[in-house]
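Note that one protein chain of the assembly has been removed; the remaining protein chains are unaltered in position.
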Amino acid sequence: MRLKIFILLLLASARPSPPAHAQMLVNPSAEQLMQIVRSQPAVDIAAPVTATASFDPPQVRPGEKAVYRVVFNATAVSVNLPKIIPAPPGLQIRLNCSGQTMQPVGGEYQNFATFDYDVRAAAPGEFTMPEFSAEIYGKPVAIPAAQLVVKTDLPEPHEPARQLLVEPSATNVFVGEVFNVSVLLPATAAGAVEGVSDIQLNGDGFVVDKNSVRQSIRAVVTAGRNSTAYIFEASLTPIAAGKVNLSAQGFTAGMNFGGPISITGHLTIPGGPPKMILLDSEPVAINVRPLPGERELPGFLGAVGNYACDPPSLATNVLKVGEPVQLSIVIHGPNNLSRVNPPLPPRADGWQIFPAERGGISGGAKGPGASFKYTLIPLTTAVSTTPALPFSCFDPVGGKYIDLTIPSLPVTVLADAMQTNVDAALMLAENTAEADQKTGLSQLASSPGWSAGGLVPLQLRGWFPLMQILPALGFGGLWWWDRRRRFLEAHPEIVRRREARRALRRERRWLEQAAASGDATRFVRHAISALQIASAPHYPATPRALVCGDVLQILTAAERAGNSSDLVRRFFAAADAAAFANRAESQTALLAEQNALREILQKLEARL
Amino acid sequence: MKFFRKFFTMPLILSAGIFAGGVAPGETNTAVTADNFILPPPVTVETARGFYNAGTDKLRAGKWDDAETLLESALAKQDERVQPAAVFNLGHVRFAQGVDELKKSPPGAAPQSRAATADGAGAIQQATAALAGNDVQQMVDAYLAGRGVRKELRAAAKAVRRAMEQHGKTLIKWRRSLDDFKSVAELNPADTNAVHNAEVVEQAIAKLVDSLRELQQSAAPLGGKQSQLNELLQKLKGKIPAPNMPPGASGGKDDEEGDDGKLPTPESLTGQEEADKSGNGQEMTLKISAEQAGQLMNSIQPDGKQLPMGQGEPGQPKNRSGRIW
Partner (left out) sequence: MLAVTQYIFAAGETRFQTGVAAYAAGQFEPAAQAFTDALAEQTAPGTLVNLGLADWRCGRTGEALLVWQQAAWLDPFNRAARENLVYARDAAAVNLPELTWFEEASTWLPANWWTWLAGVSLWLAVALVTVPGFLRWRKAGWHQTVAALALGVFLASLAPAAGIFTRSKIAIVTDKNAALRLTPTQAAEVIAALPLGEPLRELRSRGNYLFVRTQNGSGWVERKQVGFLCPK
């Protein structure tokens, strides 16, 4: 007959289970604040730091794992080990885990930091890890040499390096889905079972629920054979999607179980002070899937699991305006109830609803349930039902969201006969005002609207100040033009001379053309015209009104005494003859005076 | 205690660099006259430099609180020429404040706690043995011994609580001091004094945390021992005949009921375990829920100031009548 023995061991150093925190902490106490800041490594600063090194087991077969263990009486963070351990050739070494524990030594506590290296050798031989040093608190500490023997034929029974085993209840979970993890330490070959302390579950992206930790010793089947094992169980909640490599580490603790433990079957527990040896496990891959974003139901607040809600209960169904009433709901679920967030109070016309208060977790026919209480205040007699509370959870088995909305309950709201509930009236007024003001978010805009060049104001864009130069330039030009115009109006001779120069250039051009074509008549006509134009601004007079004498007066005395005067007279005479004589003389001879005429005209132009 | 002696040598190391590093931007430091008033002294020139000079004077005079107020005022003026020097001196002030807090810690709290725990274990054993037998005298002896040990346990718990509180206050000050020196190094990377001081403060913090942990470990069994002893003494009290009851035990409640120094419970003493440093990730071992821990951590700033909590009724904007912007 199988004998069941339940032993409850409460050791002196056992820590009672922390009470479940039913409510959110609003103002953390000094202890809680200190609890956070105190989570630091410890070190005994008085004792000299020493180190030990060993292989576990000291003899292995080729390819078999051994653990090279270095232990310091110092905190783990103070130990600065060399990045490359001087391992002998042929020995593969890799840092696997490190941990820290506190042990009583000589009536005082001391910290012990352990570093475990995974060591394997492919070929037989004797490998000696040489002495080397590590830096602790800035001082070198010598780590003694250690020897590992690798043999193909080892004497039986050969016990391999001890290891923890990690067995998760599921390896494919959703974010937020709670699953259990068992950490096992099988009995030694001699059948001795010992506890494990300071167990850590290593891996990113999950939260360990310390309230769910259980310990037991019972028969298990490992590697195909029956044995007894120490088992540590805890609930984990993944908080991020992805692949998580979960591993465990802990110190062997002999018969120090550090809390309640359930023991089943025949077993041997070693007595005496425990040997605190750091063990670790091989990692186990957990695939954490994200919750499907689409099809999420209203009221989903992160509850993942098979949850159910009891019908809500109301303290009374007959109310008065402004009179608070309590609405109780109970949410049942398999686990993690302490972390279930209650449905958020909806915004409902005619009701003032306060956020839920946690009422603790209690058992029942449907299993454990978390209860919540809402306080509702009717603000008007127009309401006939309590508002529904949207709530939903995600069922990881079915892979879908489940609607658990708390239904409405019928109520009768009576008016306060004396109309004395000022608070209710005020709340109603505020609510109405808020409803007017807070209309919620708008609908999507159907079109982008008019396009703007950007958000940067025009003043800060380079082109805008530059663009202001254009009208300024325009007005400046206008001003200059007006000023010039007024000046010319005050000095008409400038205009006359300028026009005369322009006309003279034109006449000279035609003159040249007439000479080139041998047209003497045209040549003479343009010559007369040019002489008149060049002389007219000096009088001032209309050019056509000038006669030969007028032109001669413009010439200097020296010019009049020379050939110029004669030439001018000849041109005018030829022109007069052509205009007034019955028989015109030939003017061809004057074509030969083209150069002399040009000189006269240049002199006259220079005087304009 | 060697640990405390080590701490008290720290400011000497720091002060070697403090005034050299904290280059006084003012020509003189004579803006403030020495006084003994509680309020910070008046500053003749209410500029960053004036506040800095006054604060530095107070720092030299060892008036940390005044110095902190004045140097904070100098910083608040946001004069970039004065800022590095003011932050540097603030770092020194806060380190000194931490040292002062540490001096208030009762000496030898951890050994006292361990001794009380050992005595408690003896008293529990004696009371258990007395309860197992029917010898009245043995029960009276055990009861009297237990009462004495209970007082001892209570005194030890009180001392540990006080020491931990002081350590906690020191830790907060020193972390702020560390950040001050780091800020100076960031503002002026050439300031090697600030870097040196930051390293010194970091070492001091590491040792302080070790000391805290030692206190925590030593106090962990106290609560269990005291409650166990209380229970046994109650049983003894019930079994001892009234005529044999020792004086002072006849009241309805034992004297331990009016316990002034509530024992630190193991929950309040134990913190989170050191996370794995092997690069395999970290275990989030929270004794409180993730939300609560998040709120706690969000509420704690390095300087110990609490920020507004983001839960409950949301704070309303100050001005709701303005236009849409």
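Some observations on this one:
Lettered A and B in written order, each chain numbered from 1.
Heads up, the rule we're going with is that a residue touches a chain if its C-beta (ideal position, glycine included) is under 8 Å from a C-beta of that chain, and two chains touch if they have at least 3 such contacts.
Values in this document were obtained by computation on a predicted structure and should not be read as measured data.
When the missing chain is restored to the complex, the residue among B:N53, B:Q126 or B:S183 that touches it is B:S183. Across A:S442, A:T542 or A:N595, the residue that sits in touch with the chain not pictured is A:S442.
In the complete assembly, the contact with the undisplayed chain comes from B:Q83, out of B:T56, B:Q83 or B:Q166. Within chain A, the residues in touch with the undisplayed chain are 294, 437-460, 464, 468, 471, 475, 478-479, 481-482.
Even with one chain removed from view, chain B keeps its contact list with that chain: residues 72, 75-76, 78, 80, 83, 87, 176, 178-180, 182-183, 186-187, 301-303, 305, 307-308, 314-320, 322-325.
Going forward, only the chains that are shown with their structure count from here on.
The touching residues of chain B, counted against chain A in their complex, run 2-3, 6, 114, 121, 164-165, 168, 171-172, 206-207, 209-214, 216-218, 220-221, 224-225, 264-292, 295-297, 299-300, 309, 311-312.
Interface residues of chain A, counted against chain B in their complex, comprise 12-16, 18-19, 21, 24-28, 30-46, 75-78, 95-100, 102, 107-109, 111, 198, 200-204, 206-208, 210, 239, 245, 247, 249, 283, 338-339.
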